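Apart from one protein chain that is not included, each protein chain of the complex appears where it belongs.
On to subunit A.
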Amino acid sequence: MPEQLIWGTEVVLNGLMAGVLYALVALGFVLIYKASGIFNYAQGVMALFAALTLVGIMEGQVPFSHLINAVFGTEVHHFGWHVPALLAILLTMVVMVVLAWAVNTLIFRHLVNQEPIILFMATIGLAYFLEGFGDIMWGSDIKKMDVGLPQGINLAIDDFTFNIFDYGFFIDNLDLVATAIAAALVFSLIVFAQYTKQGRAMRAVADDHQAALSVGISLNFIWVMVWSLAGFVALVAGIMWGTKSGVQFSLSLIALKALPVLMLGGFTSIPGAIVGGLLIGVGEKLFEFAIGSMIGGATENWFAYVLALLFLVFRPQGLFGEKIIERV
């Protein structure tokens, strides 16, 4: 096997792994967009907020400690305990459900039937609020996240490929775990949407509000449920990104990478978000590997957006989006 091809294979594998993380963020967008027609700009910040909260709870950090210290002249920073990862994840999920409830009750139930652009503006506001709130609550320093996920090179794959190609592939254990978790998440979301009554109700609300009301579905309940689900997906994405590169505020920017993913996959398709994420992940790594060096590198910054632009021109509904048919 020629060397280029072997390296290429490794690049594709790593691209797939990176794509899984894009897909996780995109998934959160799709959930909310499908059920309420809201493009939730704050999805990335939600992942950040979830990660911050998780680390804060695990470390026993006192929330709003800077604020409390500044106002009362005290010196409290830590409760002095450590919470086990699993319990901390559960507690963070409770926080995300409360957040979902607050977002729906305070913002979106007052904006029912508004133009999409107004809903979008509201989510931009939410994003900035949440970023500031997370800062005040947990502080803005970069935090290390360790919930016990394996990290570092996977030696089994390294050995295995070395024996075959005489060249060991570098695959990160964390990426493998992320892939497995993302797959499980997508599978359960699809089962939930297709086969449970809440899932059916969610699809019903996404389709027609009046009709949903007339069969006895509470819109507010469904919206809180969907925002909670998106919060859960954000938490998973936050854990993955946080473990990989530390919990820092640039995490909220990964939301932007989800945009080209959604344009490829379609805004309304759960499988689309996954395939879109993988395509972008593989595409940008492969492009950088094959062509990047010829044009000065750093193509990963823009490749995804150019690909999305091409899709907008030739297939605006994305790969899996519902076909746009205008009846005259």
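Annotations for the structure displayed:
Following the convention adopted for this analysis, contacts are C-beta pairs under 8 Å (C-beta built on N, C-alpha and C of every residue); 3 or more make two chains touch, one makes a residue touch a chain; residues count from 1.
Heads up, the rule we're going with is that contacts and distances are computed from a predicted model.
Between the names "Amino acid/amide ABC transporter ATP-binding protein 1, HAAT family", "Biotin synthase auxiliary protein", "Cysteine desulfurase" or "Ribonucleoside-diphosphate reductase", the one given in UniProt for the chain missing from this structure view is "Amino acid/amide ABC transporter ATP-binding protein 1, HAAT family". Across A:204, A:286 or A:319, the single residue that touches the chain missing here is A:204. Only one of the listed residues, A:12, A:121 or A:219, touches the absent chain: A:219. Residues of subunit A in contact with the chain left out of this view: 191-192, 195-198, 200-201, 203-204, 206-208, 210-219, 322.
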